[in-house]
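This view holds just a subset of the chains, kept in their places.
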Amino acid sequence: MNKNSSNIMALAPNTSNKRETVCIFGTGDFGRALGHKMIQSGYPVVYGSRSTQISNLIPKDAEVLGHAEAAQKAAVIIIAIQRQHYNFLTPLAEVLHGKVLVDISNNLKLNQYPESNAEYLAQLLPGSKVVKGFNTVSAWALQSGTLDASRQVFICGDDVEAKQMVMNIVRGLGLTPVDKGSLLAAQEIENYPLQLFPMWKFPIFLSLGLGLFFFFYSLALDVIHTYIYENNNFSFFIAITVPNRVFPVMALTLLGLVYLPGIFAAIIQLYRGTKYRRFPDWLDKWMLARKQLGLIALAFASLHAVFTLVTPLRTFASWRTSKQIISQVLSNETVLLNHTNAWLSDSYLAMGILGFFLFVLLGITSLPSVSNSVNWREFRFVQSKLGYLALILCTAHTMIYGGKWFLNPSAYKWYLPDIYMLSLVVPCAVLVVKFVLIFPCVDKPLTRIRQGWERNPRYSE
Amino acid sequence: MNKNSSNIMALAPNTSNKRETVCIFGTGDFGRALGHKMIQSGYPVVYGSRSTQISNLIPKDAEVLGHAEAAQKAAVIIIAIQRQHYNFLTPLAEVLHGKVLVDISNNLKLNQYPESNAEYLAQLLPGSKVVKGFNTVSAWALQSGTLDASRQVFICGDDVEAKQMVMNIVRGLGLTPVDKGSLLAAQEIENYPLQLFPMWKFPIFLSLGLGLFFFFYSLALDVIHTYIYENNNFSFFIAITVPNRVFPVMALTLLGLVYLPGIFAAIIQLYRGTKYRRFPDWLDKWMLARKQLGLIALAFASLHAVFTLVTPLRTFASWRTSKQIISQVLSNETVLLNHTNAWLSDSYLAMGILGFFLFVLLGITSLPSVSNSVNWREFRFVQSKLGYLALILCTAHTMIYGGKWFLNPSAYKWYLPDIYMLSLVVPCAVLVVKFVLIFPCVDKPLTRIRQGWERNPRYSE
């Protein structure tokens, strides 16, 4: 015995010896990692290999045989070789007849081949029962034993019993099998591990672009303009003041963009008089990105909330307070409470908090486990009713915050509107059109269209 | 080709042609929406219809035949017609023999019929394999392709293979089937989409009632009383000050109401000497509403936290600070730190934060995915031990906040106690009784009763 094999202690010492032998074709990285893990979990493992020379790399407790002999020892054979070499399996068709072949291969690109690897394998060996699986698990994770990410293993295959056998092995390794149906799902399963937040790309790039634009807009008006015309160097505004002007603008604009496609969809359906035609592609994509846009808006709103709450802790704020109080003391005036200001400040704070609160509620509802536990009616109620309420509250928050400021010439530095006015454009547009859409004379035909009625059925003939 | 059909591009271009034909009986809204979706997902669709005249409404790529011919073309038949018309299927019994019939119907009211639609269908056509499904999906969502809500499709049926076939179609449409067991579950599945937060109704109405009461109570004492007797118009208190007096009172009272039914249950069991009798109905309902009550309490606590944290940003607060400092300056007194006040303010803040922290922890534990990953013992530990700790901390927070105020006559405007005293009633009652219940002389018999012991077994003979 050497150090290597003594390290391979069974993680599950209580598993009895009942586990059935599993055969692994191929001694590449993933084949070895899977073999290690299976031996740890109590499965006898036999490797099928062209040469038994390279046995030093594979787990010590595994047997290494030729392909045909190895296959005869097990009912389940893991095909840990690359798709390009699948055709070397065809001579083994007879030995593999009736066996369960587990295709664990991954591709390098999305939709690299016309058919999935598993379907290709099934075509090559029509007598075997092909099951797709394990490809979503990382070899590194299997090896190090630290499966702190998803423990789900997607499984698909046409033979129910073969799938059951593979799912039992998955469970035996401490993972959770998820049945994805027939072998037609193999393409999707093979594409899955190659994705990196595909739904998030467009929303994140949009947010980045918008965010940079608003950042430089605010930088120009709040820092550079002040520096040029008032000769005040407020460059430290870059850390908190400028971001905290950009964040609420982003949050409100993105929240508006969440509800804008629904408005467009309603207008298009009203215009076409039917719901049975697909929306333009850009609208389809936009609608599918609403959840992500909403969550990014929530992130900006949260940052805005915290950046606002730390205000009293800033050196700048305590300097401003001191300066103000001292000037009041020196001028010897009586300090009177400005009731209008008290009303304005309190009500815009309250609206902002309540809007943010509803916003967080929407965010919680979009957690997978929560949205799975509500039905369609409840989901619509939360996302539509509460969502619009949040939009109204946040828009009102911004409007009251601005107050009469938009009438003040000094709000238009370099003839540009203050940034808070820009943030009102999208949400106000959405709210105005939505207000029109809920008028009965508009709402009724729309509802009928959405229930399947068509204004012009001749159209589609 | 017309515009309509060219719009129906396959969303999943990689699906091969292996999908088996699906037959849909009925060309109503949901039948058409489902057909569109199936064609997009690569399923050949054939409609069974009384007349092939109305074919202009249904997807172009679908065939339309008479019922019998359509049924012969497919193994799975979606019954997209209303329950009232089910008996027209009886003449087709022979054609439908051995076929998988998918009942997708919904009712207009909960428990509208004595038996579920699917069971009724199974009675009408005993030779067919009836599967319930798809009724929880919205036609609008299927049509617009924006399934951002739950993708779960509840399935039930007595024939395992028929269920598997339907579940494969569900997966083929990009949805997640959830097996709910035998056809007995059909009633539940049919009721599911009609519900609108049934568990939340009582807690929300209770909170609304309590909230309004406390709001007007605080309004009377904090705004109206001040206006009448001190001639100060603090009407702007309505925006932040008054809500922030109501929120903590609501949070603490509702948190107390979460633990009160457990106290009642213990007393009832001690009195009866057995656990094998059902609690009174009101207690049963109350116990089932505890989670919702707790989450509403958490919402109020969160609002209280944020409303408190924005205090320094209020015009009122900065006016008060200025006024205070200027009066100190003018009176020329030395400012000394009041150590008692420093202790009180710091400790009530610390207790509030820690209590709130535990409260948030309880909220996170009640997320479905988190509560599914803890066992019963762990759940009890968190909800009971940590819950009581949160209750104790929040009660202490309120008591220290009040301090000696309850001894001050000015705390009793119009002879009414200050609102913070009201909030202590329920939690203090709960804590006192709980304290009695953990005395060994009370705890021991209670534990024995909960382990199945009965004081008076003759009783039930």
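Think of it as A and B in the order they're written, each chain with its own count starting at 1.
FYI, a residue touches a chain if its C-beta (ideal position, glycine included) is under 8 Å from a C-beta of that chain, and two chains touch if they have at least 3 such contacts.
Note that the coordinates shown come from a computational prediction; the quantities given were computed from them, not determined experimentally.
Depicted are 2 of the identical subunits; the complete assembly encoded in this structure file consists of 3 such copies.
Please note the rule applied: only the chains that are shown with their structure count from here on.
Our note on geometry: chain A versus chain B, Cα centroid distance of 23 Å, whole angstroms.
Within the complex, the chain B residues that touch chain A are 2-4, 7-9, 14-16, 18-19, 28-29, 32-33, 36, 56-57, 59-60, 136-141, 143-146, 148-150, 152, 164, 167-168, 171-172, 192-197, 233, 235-237, 239-241, 243, 299, 302-303, 306-307, 309-310, 312-316, 318-319, 321-323, 325-326, 329, 367-370, 372. Those residues of chain A that touch chain B in the shared complex are 111, 114-115, 119, 160, 180-182, 184-185, 187, 265, 275-279, 284, 287-288, 290-291, 305, 308-309, 311-312, 321, 324-325, 328-329, 335, 337-339, 341-347, 349-350, 353-354, 356-357, 366-381, 383, 450-452, 454, 457-461.
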